[in-house]
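One protein chain omitted, others in place.
Chain nomenclature is as follows: A, B and C, assigned in order of appearance, with residue numbering initiated at 1 for each chain independently.
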Amino acid sequence: MGVITDTSWMIGGPQGSGVDSSATLFARSMAVAGYWVYGKREYHSNIKGAHSYFHLRVKTTPVRSHIDPIHLLSTFEDSTAEIHAHEIVAGGALIYDPSVTKPETLEMDASVKLFPIEFETIIRDLAEELGKPAAKLAIVKNTIAVAASLALYGVGLDVLEEALKGLFRGKKAGLVGVNLAAGKKAYQVIQSVEGWDTFAYRLAPQTNKPEPNSRLLMNGAAACGIGKLKAGCRFQTYYSITPAVDECIWLEQQTEYGIVVYQAEDEIASINMANGAAYTGARTSTATSGPGFCLKAEGIGWAGMNEVPTVITNYQRGGPSTGLPTRNEQGDLLFALNIGHGDFPRIVVASGDMEECFEDGFNAFNFAERYQTPTILLIDKALANSTQTIPKFAEKHLRIDRGQIVGAPESFNPEDPATGLPKFNRFKVTESGISPRSLPGTPGRIHFLTGDEHTEYGVITEKPEIRIAMMDKRDRKLHTAAREIPQDLQFKLYGPEQADITIVGWGSSKGIIIDALDELKAQGVTANYLHIRLMSPFPAEKVAEILTNAKKTMIIESNFSNQLAKVIKMETGITIPHHVAKYTGRPISQCEAVSAVQEVLTKNSRKVMLSCGH
Amino acid sequence: MGVITDTSWMIGGPQGSGVDSSATLFARSMAVAGYWVYGKREYHSNIKGAHSYFHLRVKTTPVRSHIDPIHLLSTFEDSTAEIHAHEIVAGGALIYDPSVTKPETLEMDASVKLFPIEFETIIRDLAEELGKPAAKLAIVKNTIAVAASLALYGVGLDVLEEALKGLFRGKKAGLVGVNLAAGKKAYQVIQSVEGWDTFAYRLAPQTNKPEPNSRLLMNGAAACGIGKLKAGCRFQTYYSITPAVDECIWLEQQTEYGIVVYQAEDEIASINMANGAAYTGARTSTATSGPGFCLKAEGIGWAGMNEVPTVITNYQRGGPSTGLPTRNEQGDLLFALNIGHGDFPRIVVASGDMEECFEDGFNAFNFAERYQTPTILLIDKALANSTQTIPKFAEKHLRIDRGQIVGAPESFNPEDPATGLPKFNRFKVTESGISPRSLPGTPGRIHFLTGDEHTEYGVITEKPEIRIAMMDKRDRKLHTAAREIPQDLQFKLYGPEQADITIVGWGSSKGIIIDALDELKAQGVTANYLHIRLMSPFPAEKVAEILTNAKKTMIIESNFSNQLAKVIKMETGITIPHHVAKYTGRPISQCEAVSAVQEVLTKNSRKVMLSCGH
Amino acid sequence: MATKQQQLPTLATKVKPFQLKSEKPIDWCPGCGDFGIVNAVQQAVSELGLVPWKVNFFTGIGCSGKSSQYLQAYGVHTLHGRVLPYALGSKIVNPDNVVLAAGGDGDGYGIGGGHFLHAGRRNVDITYIVFNNEVYGLTKGQASPTLEVGMQPKSLALPHISQSINPLALAIAAGYTFVARSYSFDAKHLKQTIMAAIEHRGISLVDVHQPCPTYNDLHPKEYYSEKVIENGTEMPRVYYLDDTDYNGVVADSTDAEAVNAKKIEAIERAYKREERIALGVYWKIDMPTYEDRLQSVIPALQGTSPITIPFHDEDMIPTTDLSYAYEEFLV
Partner (left out) sequence: MATKQQQLPTLATKVKPFQLKSEKPIDWCPGCGDFGIVNAVQQAVSELGLVPWKVNFFTGIGCSGKSSQYLQAYGVHTLHGRVLPYALGSKIVNPDNVVLAAGGDGDGYGIGGGHFLHAGRRNVDITYIVFNNEVYGLTKGQASPTLEVGMQPKSLALPHISQSINPLALAIAAGYTFVARSYSFDAKHLKQTIMAAIEHRGISLVDVHQPCPTYNDLHPKEYYSEKVIENGTEMPRVYYLDDTDYNGVVADSTDAEAVNAKKIEAIERAYKREERIALGVYWKIDMPTYEDRLQSVIPALQGTSPITIPFHDEDMIPTTDLSYAYEEFLV
């Protein structure tokens, strides 16, 4: 009996048919069983009908990436098997509905085990038992497909029950029963198929089971949202756009925290409302994706000029233009670094995994307020929409840093309004570049803001000497930030210090490459991974040092032009000789990362283009 | 008696008081006298009252830059002398109104010659002679200040008369007389001052006088507009903004040519209307400046994705944000190169002088249509607003290139509408990356456009293999352009092949640095100048070759962060070790350029910051 | 300025609606109102006998925005909220094409609100069809500007706390010269309304009530076919202005007083509070178009159009004589 510790499962179907909830149920079940899960979601820019799928990987140890082969493909309609059957490995399995799928017509390895399930029959039986119309029960198809998979993997019904309870809470608790009943029937069907218990990819039982409720099953969008909540974000503006809208709607639901989520008339209103609110003193952010990010260019420049601490989360998706609106890309790096006309400081952070999404969501406000400058978070769609089991976030080490905010001066006498009127040098020229800030409403600290060049008091000026002082002052903040931001928030080298090859990357590739390091090691290659997180101010010196000392360097990015490689070249002059790029909108898999490294090592390829995945 | 061949003249006053027209009259007069003129205009973001001035340089040979010292300062009110008197060189002169200016209170070299003019008296006398109310004649102050200057420079009254005739044509011809009469009186006053004819900066008569009407006295905005007209531009959209509005209003006045200039409700409408019109087949452009350019980001990306030939002129001004809205900067290079999310090809050209503005304004449409991609022209305010005498533009070598436009297919039969319906592979994957284009209205060539990734027919797709083919195809166009665009439109090396130092620059610095080369030579320094004009596709190889072979390299830019140096580093890996930057919003003068080069040569300074000018 | 006759490019042999279907498979949700609208457009184009390759169909981004991919004509899927600028730019340079624009209520009245307003001021001869489903369909059901305050379709996390706009009243106030309402499942009325809008010379707005069965559970198809009680009697929800004594057409556009009075009447009609929904033309006036006015200030455009004026010869030598432009600069 084959048991393994790492498996790859997929479920698919037309959009709107419940693929997402099936995947969530499956992931929850596996998590309840103590496994670690990583799931990636692929869907079209369509509401109903187009093919979508969820690809889940389950391991006995933490997992951060998907692999391309499928061990078990679970389907409940005709299209998924047609599209994905050829990806099932030898000895893998297919769960299908024999009334719509004819295995003999599929392009598929001959050794794939077949598990036909007559969905209609199960539903009909169930309907009879419960005395409900069968049409009302159609939705349990999803549960059946999941339960059948669990049976095959050797996961018990108790786990399914627990997972269903976690999923259907409060008003929805009534749904547990019927779904469980359907699940039971699916178990029976599977267990009636000959050889079901010798499935080659049956999972090894989890021996090192984490404490129940000690982990989170979460995606990057929610992780970032939670980070923002923890930071005290009280105003988030947005205009609906995939995939940024997920974070916004999630935050809107958190009514307990008093956060106002404002659906503005467009992204221009969003950024400028955010600027207005951030200036006023609320911790404020706005979230968007490429097309909306374009529209924020002018507002971001204004925040830079006026030293207003607005946080902007840009969820990157396939560009250019409307592009591949529901697909992955790391295509906005150069744009984010240069958005807005003229020179002004900005902080740009790119998160690499759930923990970074949470921490960066939190830190962004500290950076923005401490350095009084717009702070852009880059999160790619693969991270935003992927689900992962992770330990609960560490929170103890977190501190709020509001930077220099001053209250009323001592000279203020509430009895004498005139003492509340004096002007305040909000833009004082200081060595750090950071000036004390007062919030509107504070007596004795009246000042002006203007996108025009201005004096210390915020008064418009065109005087060359003030211009120079102010440009220099604003720029110094970035140098201060570069000095102060802890190095491990800037970049990190994963794997051995010395390696045959150093892989450079950013964003969602982090988990994939880290997982690939293990696989490479197993294949006899020592590789390490330089993960870059702080894009502005860019840690040029340290990065240069690491790259200069590396034996061989390569970069992996999910964009066409290898934008990070360009940034590194611009900042350090160093040319990374081997570029791996993926721009199909599908995230890189662990397998792809491994073979790209091997190709660079063995063939010395200068350019490797990846294209796995539908 | 001192005669010179190169002089620096200035007139100033509150905005709205006629400084501009005075300067134009002076420049025209000098041009009529056969001299060459370069004039730079400095003004506040204000309509009336703030100090503005026009700085003109007059030479017996062509001139492309200003110098900082003033030989003759002409004033008709109190503020200008107060602000600028200290800039007058020893032996220079001041024309002033003794009723408002007291020379003894001015910070000024003792040797400056004084020419008091009682403006009120002249105007009163004139009013009496003409029987008009004096108040109606106040405006001739400007002419008086100009005429007095001409007298001092030794330029005859006949020249003034000719210039006035050129200025006041058609309905305004009646104004020639009164202005000439005022001018005559100014001549008399000057010639009554002792020693007027021994003024140290009296101009040498122009012996090598160009043919009358063989030259243009023009600024960069008009030069670009003329280039667009010549190219057949038929639709220009804009939203008012300094300094781009000048080109637009000028084009609007050219009703003879049938060009439609559309003042849209904002810059977003401008770019997208332009896209709509360019797609439809009219040669179309839009013009803007920094804040408006921000708003065009999304539309530019759409044009890139849909291979629509829209031309965008971005008149750079002091940023960030509203910045120094009427001042100079070369601050939008990195933004232009990276504007819009995701990767798409764009052509970016930066014009360096009047001729380049004209040619680039013309070529932009050829590039846009041949490579079917948005084409961005960068012109800096110093170029847009400076006046210069130049030979009439060469036009003979110009050719229109509309790229691949196809008409109805042979299969089309006007009798049978069905033959007009077939779809057309507008986005055919070709080796050059360029696909045949059909304009709406063409039978048998129906196709779709969409900002989503699309098939050859323009149908939305999310298929990885098509995505790859299309990204690659679009990118290839840029390689084709890099191969095809003539090298002298990409960059040019001015001065000797071999030099002690190679200066790199772009935009309006061209004229200044070329003028500086002469001065440096006189000072014993051999320098040459690498002028970069095509920013995307960037001529990386050739530039790298020149820089690698150069003895020593430095760069001069009018922006804070030396953006071109960054681009060069990103594109070639080469670090230019000496950076000269000016970011006060005032253009670089020839003197500053010369001394910056000297400072680099003598002190080996890594960073030189320039700050001359009010 | 006298108003001119509409001249549409037509065929001797009309194409059939099925010939106007593109190959692209439609991927709207089953039961979506969008189907009805695209069908009506195909039928209108067919019935008017328009030359399909002279039809230029611009759409925004959203479920509705995909429509341009489904009509076999020159179709341009633009940017979210920007369909009007595209359509205007295209029509101004080439008035020979028939320009149709369409998009969602979020697209047109939300992010596109500024363009919506200003397009009314120009009166360029285009037809603009808005798919009004009260939600942002393609981004999964957030409120659009036509969703009434206090409502909460199932896709909203919290009840809606912004007031809705009245697109018809706004359009009339903004200067649109043809303003109508229709309903996506009233095939005949919708087709006829679109035809009338295309035939109208000037900018036409057709606001189409469009059920979104996936996100808008407040106003499904059933809502529109329900009977409502009015003055004690059962009446169909949907009825026609043509069956009432309301007439929104301005008889004489030169009588400024009368035009003004009619405009107020039309706005009042648009604001009328009723359980029922009145389909039809709320407002129509014949006025000079932007194209007409352009020709009056730019004589060089008379009898021609921006795209038609030649600028090069057969050898691609530019033919534009710059003398006129040079004049002011010569020295």
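Going forward, a contact is a pair of C-beta atoms (placed from the backbone, for glycine too) under 8 Å apart; a residue touches a chain by one contact, two chains touch by 3 or more.
Owing to the predicted nature of the structure, the values given are computational and were not obtained by experimental measurement.
Student: Could you tell me which of the visible chains the hidden chain touches?
Tutor: Contacts of the unshown chain, counting the full complex: A, B, C.
Student: For the chain not shown, which residue from A:62, A:91, A:154 or A:276 touches it across the whole complex?
Tutor: A:276
Student: Which of C:54, C:77 or C:118 sits in contact with the chain that's absent?
Tutor: Answering carefully, the residue with contact to the hidden chain is C:118.
Student: Can you tell me which of A:307, A:452 or A:592 touches the chain that was removed from the display?
Tutor: Considering the complete complex, A:452 is the one touching the chain left out.
Student: For the chain not shown, which residue from A:108, A:193, A:217 or A:334 touches it across the whole complex?
Tutor: The single option touching the absent chain is A:217.
Student: For subunit B, which positions touch the chain that isn't shown here?
Tutor: Output for subunit B: 16, 44-50, 239-242, 245, 249, 252-253, 255, 263, 265-267, 291, 321-322.
Student: Determine and list the subunit C residues touching the chain excluded from the picture.
Tutor: Per the touch rule, subunit C residues meeting the hidden chain are 110-115, 117-118, 120-123, 145, 149, 158-159, 161-166, 169-170, 173-175, 256-257, 260, 263-264, 267-268, 271, 273, 290, 293-294, 296-298.
Student: In the full complex, which bits of subunit A touch the chain not displayed? Write them out.
Tutor: Interface residues of subunit A facing the absent chain: 28, 31-32, 166, 212-213, 215-218, 222, 225-226, 229-232, 234-235, 237, 254-260, 262, 264-266, 268-270, 272-277, 279-284, 298-299, 302, 362, 389, 392-393, 395, 398-402, 416-418, 420-421, 423, 440-452, 458-460.
Throughout what follows, only the chains that are shown with their structure count from here on.
Student: Determine the centre-to-centre distance between subunit A and subunit C, using the mean Cα coordinates as centres, and give it in whole Å.
Tutor: That pair's centroid distance is 39 Å.
Student: What is the distance, in whole Å, between the centres of subunit A and subunit B, each centre taken as the mean of its C-alpha atoms?
Tutor: Those two chain centres are 45 Å apart.
Student: Quick check on subunit C: which residues sit in contact with 2+ other chains?
Tutor: Residues 61, 77, 79 of subunit C each touch two or more of the other chains.
Student: Do you know which subunit B residues sit against two or more other chains?
Tutor: As it turns out, subunit B has residues touching two or more other chains at 268, 298, 302, 450-452, 460.
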